[in-house]
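Below you'll find the structure I mean.
Partial complex: the chains shown occupy the same locations as in the complete assembly.
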Amino acid sequence: MAYLRNAWYVAAWGHEVTRTLRPRTLLNEPVVLYRQLDGTPAAIADRCPHRFAPLHLGRLIGDAVECGYHGLKFDCSGACVENPHGDQRIPAAARVRAYPLVEQDGLVWIWMGDAARADASQVPAYRYLADPSFKTIGNVMLQQANYQLVVDNLMDLTHVNFLHAPYQKTDELLVAPHDVTQTGRTLDSRRAIPSTRAPQSFTPFLADPEAPVAYWLDMHWQAPGACRLEVGVTPVGQPRSAGILRRGTHIVTPETDTTTHYFYASSRNYLLDDPKADQETTNWQQVGFHEQDKPMLEAVQQRMGTTDLDALRPVLLSSDLAAIRVRRILKELMADEARGNVDRLPNGSVLTMDA
Amino acid sequence: MAYLRNAWYVAAWGHEVTRTLRPRTLLNEPVVLYRQLDGTPAAIADRCPHRFAPLHLGRLIGDAVECGYHGLKFDCSGACVENPHGDQRIPAAARVRAYPLVEQDGLVWIWMGDAARADASQVPAYRYLADPSFKTIGNVMLQQANYQLVVDNLMDLTHVNFLHAPYQKTDELLVAPHDVTQTGRTLDSRRAIPSTRAPQSFTPFLADPEAPVAYWLDMHWQAPGACRLEVGVTPVGQPRSAGILRRGTHIVTPETDTTTHYFYASSRNYLLDDPKADQETTNWQQVGFHEQDKPMLEAVQQRMGTTDLDALRPVLLSSDLAAIRVRRILKELMADEARGNVDRLPNGSVLTMDA
């Protein structure tokens, strides 16, 4: 299937990119990731142009990768820098694709499209991941589902009342006002409940778990798969800054048409050094993402039997608003890209759409 | 592949349909089965029309199924009875297919075709399954083979002399007279051996295992996959009623093109309360069906590499008579159905065929 190519995707958490060659398939392309001696990450195609051996089966020597089959060496630009055979001349065609990377906020972003268009200033910001006033716990997992299904899941948080009940459930969630605003290739989906009983996921951290709170869930999406969620509770009548909140990192990168790398983290602004709060987060990520979302998303992919949601003519509900808009923006961006018009929707511009 | 749709298939044994949602794929369609509060079984499509979640991952609340992803609720008619989102209006398209069911003789039959044509009086009768003068032991298993291969296996019982030897073998079986009679969408295949040594499967239950017996095997098939086998032995010269017999239930329902639900049971009219006789049956079903038939049928499916037997131009033997007729009747019925002429072969009518 087609993907938006001129866009930043997360290839890995920074700590995953080391001096050990790491293979990772992104947008159906095999990539090998490694860290150079000066600390900068590198990504080149994981397929030698000689006999198509995966380069990650070779060795990292200095900043170059030696193919493990017949010994061609490639540097981080994808150029062949050594041919050990015969007269040792380097064939002109001996090169592999290199991918622009940006390491920022603990994430390694990769540009899968036209390298000349890669603009580091457009990398989505996740500042809190590197902010010491937050405690962050995260990981990466593979979902056996198309990446848009994972984005759909994130963009319609009403699913927490069913799939993640009772832990994340809030009675008023399904009927709370829902504000959806698109700005360029980003979308904000905001829900605010003025007064409710705090969801179980917050009660261990509240002085009075029974006291009514204002509760908010603000999801921010940037094309194609970068989501940021802020959920918080504050005593009714108090400003948000008087409460506690968690910022959720939820970033999806297609591996193949029906598999998705899901990078997730939870960053809290309370009890920063509390192992029990850490454990609570770890437990939730295991249960919520691995044992609840994953089987559901994978079952949905199986039941669909395709990656084309529209072709199945889904019945849409009011809660689908943000997810459907995200799909429509992505479709527009891909159509633009196919027409060679890649910059019609920079961050900050507004696409007029009828909902 | 195409299936005969306007027909009764077994969806489950009655005891399999409970207050726990049970998914089962039938004729390539995902179905969820459950029992309503009044005890009647229900079957609806196992795919929510909203986001295509399997409904069996949700909850049974009263007589309705709540989708486990975003909470739409469906009743046994397939109608959506609750939308918890926003203004809670129920979209007109929010419905799933419901399937007519008949529970009879301990079996739950499902109609996969035009619901208006579902006629409960046409459900095949398996009265002995509920008859206290028989002791029944049965189960269900999945064969990784097209359903017609499983029917072929049943309709040519000469295979017992090879695949199930020595337990079920009878020397005279392969040359015994063989009567094949078609009546409408049913076929009877009868073999009678006037005098033989009883097969090992009967000898433990005979006063004199060495005494010659008359032995009969009468197989009754009803389209598309309902078989009933009567096998019995009686002392030579005595009527069948003087002997002992077993009624075999062998019903196949396609799961997919190359997988088949096989519902089987053995009902004996002797030693009704004898645990050793029960054990003998259980052992035979394990060995004969799971360890002998199953690997053979699955290997045949693999070797064929298709579901189209005719395309491979099989060499036919005299023992294939009943199996080939069954295939021809099914083909006629499917052709009729494709022409919209579904009732040309009701039970009881006779299709003239040249053998």
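When the chains are written out, they are named A and B in that same order, and each has its own residue count from 1.
The rule we apply is simple: a residue touches a chain if its C-beta (ideal position, glycine included) is under 8 Å from a C-beta of that chain, and two chains touch if they have at least 3 such contacts.
Just so it is clear, the model here is predicted, and its values are computed rather than measured.
Chemist: Count every copy of the one sequence in the whole complex, not only the 2 placed here.
Modeler: The complete complex, not just the displayed part, contains 3 copies.
Keep this in mind: only the chains that are shown with their structure count from here on.
Chemist: Nearest 5 degrees is plenty: how much rotation brings the CA atoms of chain A onto those of chain B?
Modeler: In degrees, rounded to 5: 120.
Chemist: Round to the nearest whole Å and give the separation of the Cα centres of chain A and chain B.
Modeler: Roughly 48 Å, centre to centre.
Chemist: Under the stated contact criterion, what part of chain B meets chain A in this complex?
Modeler: Touching chain A: residues 30, 46-47, 49-54, 57-58, 66-72, 83-88, 91, 93-94 of chain B.
Chemist: How about chain A: which of its residues touch chain B in the complex?
Modeler: Where chain A meets chain B, its residues are 152, 156, 158-159, 161-163, 174-175, 178, 295-296, 299-300, 302-304, 312-319.
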